[in-house]
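The structure is given below, and queries will be raised subsequently.
One protein chain is absent from this view; the other protein chains keep their places.
Up next is chain A:
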Amino acid sequence: MLEIDDLRVSFPLERGMLYAVRGLDLTVRAGERLGVVGESGSGKSVSAAAIARMVPAPGRISSGHIRFDGSDVIGLPERDLRRLRGGQIGMIPQSPQTSMNPVITIEAHFQEALALHLGLSKAQSSDRTIELLRSVGIPDPGSRMRGYQHQLSGGMRQRVMIALAIACEPRLLIADEPTTALDVTIQAQILELFDRLVAESDLASILITHNLGIVAGHCDRVVVMYAGKVMETATVAELFARPSHPYTLGLLRCVPRLTAARTRTFATIPGSPPRVTEDAPGCPFAPRCDRVTAQCRTETPELLRIGARADGSGFASGEHSVACWHPVEFGEVA
């Protein structure tokens, strides 16, 4: 349904360029739940914004193709683009605290979207809004919707934003770290809600997060991004059972586990992700990688499919790809 092919997004700086996304390939099938993980600055949010051509200025999609249901998003005229946004692609923002207009009632937010995409009248949209708010668990939606965002708690606001994102029956739902701005206690509730709605309406979804734990519970397939590139992609089960990229392995080691011995120190990946200001060859993870060789610094590894395992067992779905010269072999690490 969604196909991204060699997408590049760059931001002009005062001096030079910042390459936020460098050749992203990605597909989402109808009904599939894709997770995109990576550290801050890995290009995951920018990639998500690019899907609806909403890269913040002065950033620009410099090349690549984005195809949604066969139509080319990059060449789409403004009019059709607006129909796509909200109508076909619903977005859930990172911070519900600031994503609703403080001077417009909650109802008006819905009314506008419903009139734009579904052509609903005022009365029809009121009914639909109540229905939507109820479905995301807002108590007393009839009177709540006449209020303003500041009268809602953070969790409630995110529920409202989710309701707004699905209001016009989109086919793809993009959630950009939907729980980072929320209390930990609320996070699980919001993700459960997200899951339920995605399942109920058979939506495809892209969940962007830096938390592999969230991916494990709420996605079918994962893309691991680093410095604007895909490092590894696989089904969730396969990725967790058989991480191939040293970076993925590092990320997995950083996830705190209840079962781990108390005495074990918390694992970290030394260093921080680079600010890519030149599109130089070489693996972007090389400076932080413990398996680095001379080849890693000079030649860019391509994203290559890992074949089925020789003995034919396990999770060889044929969809596991990794961009690394020296991938971690199965069973190499415990």
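Throughout what follows, contacts are C-beta pairs under 8 Å (C-beta built on N, C-alpha and C of every residue); 3 or more make two chains touch, one makes a residue touch a chain; residues count from 1.
The working rule: contacts and distances are computed from a predicted model.
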item: Hidden subunit of the complex - UniProt protein name among "Alpha-amylase", "OsmC family protein", "NAD(P)-binding domain-containing protein" or "Peptide ABC transporter permease"; value: "Peptide ABC transporter permease"
item: Absent-chain contact - pick from A:V46, A:A113 or A:L197; value: A:A113
item: Residue among A:P12, A:G147, A:G213 or A:G271 touching the omitted chain; value: A:G147
item: Residue of A:P102, A:G119 or A:P270 in touch with the missing chain, whole complex considered; value: A:P102
item: Candidates A:G23, A:G43, A:G59 or A:G86 - the one touching the absent chain; value: A:G86
item: Touch list for chain A against the chain that is not drawn; value: 52, 54, 56, 81-87, 91, 93, 95, 98-104, 109, 112-113, 116-117, 140, 143-144, 146-148, 151, 161, 164, 168
